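What follows is one structure encoded as structure tokens, with my remarks underneath.
With one protein chain held back, the other chains of the complex are shown just where they sit.
Showing chain A:
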Amino acid sequence: MDNNVYQVYEDEIRALEEEIKLLTEKYEDIQQESTFYSEEEILKSMKSFQREMQGEFKGHECPSDLKAQLESLETDLSFLMKLTGFQFTSHSKKTLEKTGDRTVQKHRLSGNCYSLSFQLEFQLLVTQSKEKVSTVVTDLSIVMEPGEASNVSKFVSSIEEHGNLVTFFRSLSTYAEWHEHRRCTFLHFK
């Protein structure tokens, strides 16, 4: 009998904790997604932050986790961009929907691969069930430049229909490399 009373409170507490977690994430998402800082501001902040840290630790080796994390990420990204040839020049993300087991995000991504540039817009639906997370791409739209070549426009239409981002990027990489090779060869003979 008493256990019932505990159970009711414990259930409520668990539900509240989950809701708080969700609300906090939503708040952070909106803040993150509606903010933008330029490279300049980032560099300035980096310098100030370093000065602050050094001041606090008075010249000793300052354990800045944030700085280390940033450097590690930047190194990883720079490595990936060099390896894959994809240079992402801008990315914006907006969380359209977020519940306990379902998130919908809208992405806008621009970049280039060698001399080919692309602009993508798509929605990402992430559903969480008991054992697995499922990610599905919808509303994909792609603009490529140069895109007039008939094989490129056919390729783009087919990808937009199927929504397979992996195929898009893998094929883009292969095509761009071939295109670049051709371009260099051509220049060589000019």
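The criterion applied here is as follows: a residue touches a chain if its C-beta (ideal position, glycine included) is under 8 Å from a C-beta of that chain, and two chains touch if they have at least 3 such contacts; residues count from 1.
Please note the rule applied: contacts and distances are computed from a predicted model.
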Report summary line: Among "Centromere protein O", "V-type proton ATPase subunit F", "LLGL scribble cell polarity complex component 2" or "LSM complex subunit LSm2", the omitted chain is listed in UniProt as "Centromere protein O"
Report summary line: Touching the unshown chain, chain A contributes residues 2, 5-6, 9-10, 12-13, 16-17, 19-20, 23-24, 26-27, 30-37, 41-42, 44-46, 48-49, 52, 66-67, 69-70, 72-77, 79-80, 83-84, 86, 88, 91, 93, 107, 109, 124, 134-138, 140, 162-167, 169-170, 173-174
